[in-house]
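Dropping a structure here in structure tokens format, bear with me for questions.
Omission of a single protein chain aside, the complex is shown with its protein chains in their original locations.
Chain nomenclature is as follows: A, B and C, assigned in order of appearance, with residue numbering initiated at 1 for each chain independently.
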Amino acid sequence: MCRWLAYAGEPLQPSTLILETKHSLVAQSLNSPLGFETVNGDGFGVGWYGKDAAPGTPPAMFHSIEPAWHDENLRELTQAIESPLFLAHVRAAAAPPIQQTNCHPFRHGHWLFMHNGGLAHFSRLRRDLMLAVDPELFPHIRGTTDSEVLFHLAVTYGLQEDPIRGLGRAIRHVEKTADGFGIRDVVQGTFAVSDGRTLWAFRYSTVGRSRTLFHSADMATLQETYPHNEKLHRFGAKARVVVSEPLSDLPGAFIEVPESTVTVLDPDDFHTEPFLAD
Amino acid sequence: MCRWLAYAGEPLQPSTLILETKHSLVAQSLNSPLGFETVNGDGFGVGWYGKDAAPGTPPAMFHSIEPAWHDENLRELTQAIESPLFLAHVRAAAAPPIQQTNCHPFRHGHWLFMHNGGLAHFSRLRRDLMLAVDPELFPHIRGTTDSEVLFHLAVTYGLQEDPIRGLGRAIRHVEKTADGFGIRDVVQGTFAVSDGRTLWAFRYSTVGRSRTLFHSADMATLQETYPHNEKLHRFGAKARVVVSEPLSDLPGAFIEVPESTVTVLDPDDFHTEPFLAD
Amino acid sequence: MCRWLAYAGEPLQPSTLILETKHSLVAQSLNSPLGFETVNGDGFGVGWYGKDAAPGTPPAMFHSIEPAWHDENLRELTQAIESPLFLAHVRAAAAPPIQQTNCHPFRHGHWLFMHNGGLAHFSRLRRDLMLAVDPELFPHIRGTTDSEVLFHLAVTYGLQEDPIRGLGRAIRHVEKTADGFGIRDVVQGTFAVSDGRTLWAFRYSTVGRSRTLFHSADMATLQETYPHNEKLHRFGAKARVVVSEPLSDLPGAFIEVPESTVTVLDPDDFHTEPFLAD
Partner (left out) sequence: MCRWLAYAGEPLQPSTLILETKHSLVAQSLNSPLGFETVNGDGFGVGWYGKDAAPGTPPAMFHSIEPAWHDENLRELTQAIESPLFLAHVRAAAAPPIQQTNCHPFRHGHWLFMHNGGLAHFSRLRRDLMLAVDPELFPHIRGTTDSEVLFHLAVTYGLQEDPIRGLGRAIRHVEKTADGFGIRDVVQGTFAVSDGRTLWAFRYSTVGRSRTLFHSADMATLQETYPHNEKLHRFGAKARVVVSEPLSDLPGAFIEVPESTVTVLDPDDFHTEPFLAD
């Protein structure tokens, strides 16, 4: 029900992707052709890791309940900083409350998480799912979203040790709980997880008709293919973006992530692998 | 660049029109098919006259910079009050700042004013137009919109004595000022003005291609035509709405206001007449 | 950690008490001499029952995260309405988040609840207390405050059938839970509860050193005592206020509510009785 993007690579001003491309995240907040909703005006958030931060340093966050499109602080901030790994999200809420604690990304220690999609009939599931969260983590749940509960469930299931397995088991837990309520097709979404070094981007839904997700093509190849495209040459050779829908119409620039797949971005590695809730 | 509606008639909960019809003003804030912009999420406002208020009593106002669609205060408020005459507006700003002082309607004494459209190249005209405002009124201009300056210019030109003539002369002043800057087609808009008893709704642009405007048909006739339409029977016989685009698809319910026309609603009278900037 | 007032009597503009007295609630938001904190700028709320509403009609609410002192909507709204029974609250948060879902009063059906004070070490107790809430009510908890959880616990314990007993049992539950964690002196506060007809105002803390609470003296007597006090003559004969600290310095106008006491205001009755968590 939202749009998001995640970047990893050479340090970059987030504004480059959030504001300055043709179908930037902010442009998508006003009009997202591939989105379930076309307007994503119910707040936004940015989480970013520092340029020279030691591994394990918590990222910074900026959350706002205003629409992203005319937000002056977003513009200022994303031009003032540079980050080698950042996540940004524009929200389309199914219902109130619109509050900063419902804005993605969510943070736990040095981990970030964000989500596009939803858990069906969440208000019926909320109590049971919150009970399944590690009691130590319970006080950290501050908002009312399904996404925040799912994140803490994934942490409960070991996301910090193994993000793919942790999220997979959390999703499986949600599916089993939903079964008990007679709720079908409960999980729908794309998810981004990072520890500041690696970025995991998931596309998954219980019935296999997930929200769209794309990753950018290899930048060195793109720059070779389009030697005169100035915008492309603002990026470093390792730059990668994962995003709800393509940021530009450039042929070959964005590649769809298949259903039930996780894309892994790392300074030393880029690969995709099947992802199943287990 | 916005959407608005104005109601006059028997006291009514504003939520009836703002929230509960198929194409209610709040529905239009998310998606207005006839609008210049389809999203009107840059704040909103309601101005309403009291049910038993003495003539000349200033109306109350509620302004917010949040999008209207999920605003809980708007929902609460417009269900809690009843008013025989109210104006409501959802804003699509061309640019920041998004602030309450830029939300319509604007108030002067017991007068309300709101506007959909704009003055072309307003930043170049702003100083000259503000200088033309009565110096006594100058301190009352608190925001940055063209609409607020135009309203105070109309008050300067006698809106309180004769709203049609006052607004006409103010618009003419703007057109002459724009000529001096080589700016063409400067005024574009629909305007609502009220003193709490009468509602004037204008459709006018310098070149005669104004934003759309509609008024509702005679309610008694509508109710006779649709005897089983429960929603219609919530309205009194004198109920009239003027609105940027129809609130429903009911055939015959909404009639377009022609170009360069003012519609006058009064407890004892309803008529339209030509409107020209003079 | 807050300031509140509740009014019952002849229909009254809430602004009379919230804005226009010497030590009005808004004045107290900036400077409350008897308060635990002197500044209560972390949002505010008003809940009001309609003038002609049928018994059992839910009250309306207005919540904002801005400080009350310069809020223009609060000023407009509380002058535009009249209500025979309203609650108003200015918040001093111990910590973020500052969000509308954390603003008092809270509503359940046609019941309102607000609180000044707190539950000690609430983050350690939160999970256990939320589990004790009726699962049907669980999805209605939208914020992060101890007050909202306590309210839903009181509803769980029958507040709607017997408010004094319901709140008493809920507080007792909290005290027992806290004992299990080795937390002493857990409950601290003054509480207001209403169903739109009767107002219950409680002063209670686990160790008997509660926040201050006052009720106004009999209005007919006051008006007789001060025949030339114009402000007093704006009130009807049945007007009563309960408030965290006196709204004026008028000798005899405000009477302290004793420790462990509940004050009951009703169109036909006014009395106080001992209140103990049982």
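The criterion applied here is as follows: a residue touches a chain if its C-beta (ideal position, glycine included) is under 8 Å from a C-beta of that chain, and two chains touch if they have at least 3 such contacts.
Since we're looking at a predicted model, the values are computed, not measured.
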Requested in this report: Going by the touch rule at the top, give the shown chains the omitted chain contacts.
Outcome: A, B, C
Report summary line: Full-complex touch with the removed chain, picking from B:Gln13, B:Ser64 or B:Thr144, is B:Thr144
Report summary line: The listed residue (A:Gln100, A:Ser205 or A:Thr263) that touches the chain absent from the view is A:Gln100
Query raised in the report: Which of these, A:Met61, A:Leu131, A:Ala217 or A:Val264, touches the one chain of the complex that we don't see?
Result: A:Met61
Report summary line: Had the left-out chain been drawn, it would touch chain B at residues 97, 99-101, 123-124, 126-127, 130-131, 135, 138-139, 142, 144
Query - chain C residues touching the omitted chain (full complex) - result: 30-31, 38-39, 41-42, 65-67, 70-72, 93, 95-98
Report task. Determine and list the chain A residues touching the chain excluded from the picture. Result -> 48, 50, 60-64, 72-73, 76-77, 79-81, 100
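Basically, only the chains that are shown with their structure count from here on.
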**Report entry** Interface hub residues of chain B, defined as touching at least two other chains
**Finding:** 72
